[in-house]
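Here the complex is missing a single protein chain, while all its other protein chains stay put.
Here the chain labels run A, B and C in written order, and each chain numbers its own residues starting at 1.
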Amino acid sequence: MLDKNGIAKRIAKEIKDGFYVNLGIGIPTLVANYIPDGINIVLQSENGLLGMGAFPFEGEEDPDLINAGKQTITTLPGSAYFDSAMSFGMIRSQKIDLTILGAMEVSENGDIANWKIPGKMVKGMGGAMDLVASAKNIIVAMQHVNKLGESKLLQKCTLPLTGINCIKKIVTELAVLDVLPGGGFKLLERAPGVSVAYIKQSTLGKLFAEDDVPEMFLD
Amino acid sequence: MLDKNGIAKRIAKEIKDGFYVNLGIGIPTLVANYIPDGINIVLQSENGLLGMGAFPFEGEEDPDLINAGKQTITTLPGSAYFDSAMSFGMIRSQKIDLTILGAMEVSENGDIANWKIPGKMVKGMGGAMDLVASAKNIIVAMQHVNKLGESKLLQKCTLPLTGINCIKKIVTELAVLDVLPGGGFKLLERAPGVSVAYIKQSTLGKLFAEDDVPEMFLD
Amino acid sequence: MINKVVKGAVEAIEDIKDGDTLMLGGFGLCGIPENLIAALVKKGVKQLTCISNNAGIDDFGIGLMLRKHQVKKMIASYVGENAEFERQLLSGELEVELIPQGTLATRCMAAGYGMPAIFTPAGVGTEVAEGKESRNFNGKEYLMEYAFDADFALIKAWKGDTAGNLIFRATSRNFNPIMAMAGKITIAEVEELVEVGELDPDHVHTPGVYVHRVFEGVNYEKRIEQRTVIKKS
Partner (left out) sequence: MINKVVKGAVEAIEDIKDGDTLMLGGFGLCGIPENLIAALVKKGVKQLTCISNNAGIDDFGIGLMLRKHQVKKMIASYVGENAEFERQLLSGELEVELIPQGTLATRCMAAGYGMPAIFTPAGVGTEVAEGKESRNFNGKEYLMEYAFDADFALIKAWKGDTAGNLIFRATSRNFNPIMAMAGKITIAEVEELVEVGELDPDHVHTPGVYVHRVFEGVNYEKRIEQRTVIKKS
């Protein structure tokens, strides 16, 4: 079973040289720590930056320089600033190669819910609806099951949707899965020490799994 | 009867302090020479400039700095450059207070034709259709009659249209006229030495003229 | 050039009245018009509709206006970093319309570019699409969203000149330039006001034509919402 850093590490392997990438808040942010050597990518922050770098050193933080999570950050040489309209313009026109974001639920036809829990205070969708509706390539980083052990990979989402038919790949603490074009989750890899049977029992949506699904390779 | 400079001079009187103005090619360009002292305006050139100045001194022309007529120009302190989308964005959103342009024909309901003569080589509408469709305030600088003495202020345009119901004021070599909201030309001023009768006979569209139309005051 | 300078925030907002619709620039607390918000709080104008990506925190940004019950309706993409906001929302005092961030940005842009409506795929198939016209282009579904119609845009720039030309700094640019284009009346506060000719016309982000009033703000606090740093070793 993977921890958060393990999920981030596995997702990092999906990133190809030359990618422009948008990382959501939470586990996706951790992915930046595991980009392999020799892979050059550019991180977009949808509040208006391409070329996001690490957090600043203490005392060097700049209130005018934050990421979409409102955290102080730095930039790398070759970065560029732009306004919010251009930022979502480049997202809609699919100039961003890969979007990585968290989810509360994903359905077997690629719907995602990650912004609202009825009865709880609603904070808003931020840029998530734009990202999922536009991205050509989305990877979801999420927990396979909730704290009660209930599956979050469903036949149909129960929470209000963020987007429909948009998720193609999911990395959880248990597995790597594709969402098949015709519907259903395809089990690609098992987390170390996790059995296919356990993944099956943790997945409520339709799951396609061979008997000999490989264990994922992380280093 | 006015010459081209006279028409430009008369139009210049319509310009108010604080106006952003777009000047078309031909007579409208001359208007810039007659802006009264104490009136601060900013000229927009739709190829991407606010704050257009005079022509450059010989030897100081810059190939990267032209106006919409492709002439070398200069800028004034406080100018700004922008791309063509923003340029027509500000035209459509009516940030430009006044547009002055030439016309081949204007009709009594404010239609204008100024871009195409069937049978002749068509050069294109450039920015004229955008300007006439969007401007909140358009003044047309034109000849009242053509070389054969035929009126160019018509009941209905005979040439392909540039825009409809958009012209509100016309200055010709003979007169200043408003286009009335309900249709028809309203004679406001006569050019020096020109009679109301002569203007009536030179106007094919419906003309409303009092008997004592004042002569225009130019200086 | 046309001079757009006003004395300060109080004069700048003189004609903002109860019930007006305001756009406020900024992302979180980054690039917000601190002086204009302070003046609005002081003036006590009420029943405002505020269009802004966020609603500030309890004791800064739009949060200051919420505390004085000046906001009737909030149009934003992400809120709730603010206990008073939540309280007013749950009590029914405050109306909130949540819209996708890109839709928010593009509806500002639409107003600035004189486009009455735009098409975006954001929200298709979700509750955001309810009651909206949708349309298929090349096999993909889009929602039609309308340009905003705001009485005033209140924005913050880094430098500005007396003609209203503005330059923004780093990610404090965010919604400011597109709201500047979208307001019927646009009021800009700047950290440094300079004479015309001091800004390079190639570097201007917002041409002065969009700005009706400009002034140099005072006492910028520029509060940081999430101070994330690496310790120097």
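In this section, contacts are C-beta pairs under 8 Å (C-beta built on N, C-alpha and C of every residue); 3 or more make two chains touch, one makes a residue touch a chain.
Computed from a prediction, not measured in an experiment: that's the story for all the values here.
Every visible chain touched by the undisplayed chain in the complete complex is listed here: A, B, C. Within the full complex, the residue among B:Ile7, B:Ile41, B:Ile91 or B:Ile138 touching the omitted chain is B:Ile91. In the complete complex, the residue from C:Val41, C:Val96, C:Ile118 or C:Val229 that touches the missing chain is C:Ile118.
Touching the chain that is not shown, out of B:Asp3, B:Asp17 or B:Asp83: B:Asp83 (per the contact rule at the top). Where chain C meets the chain that is not shown, the touching residues are 106, 109, 113-120, 137-138, 140, 142, 167-170, 173, 201-203. Remark: the residues of chain B touching the chain excluded from display are 45-49, 54-73, 75, 81-85, 87-89, 91-92, 111, 121-130, 133-134, 160-165.
Where chain A meets the omitted chain, the residues involved are 18, 20, 40-42, 44, 50-51, 75-82, 85-86, 89-96, 134.
Definition applied: only the chains that are shown with their structure count from here on.
Put simply, the C-alpha centre of chain A and that of chain C have 29 angstrom between them. Remark: chain A and chain B have CA centroids separated by 56 Å (rounded to whole angstrom). Per-chain Cα centroids separate chain B from chain C by 36 Å.
Residue positions of chain B with contacts to 2 or more other chains are absent.
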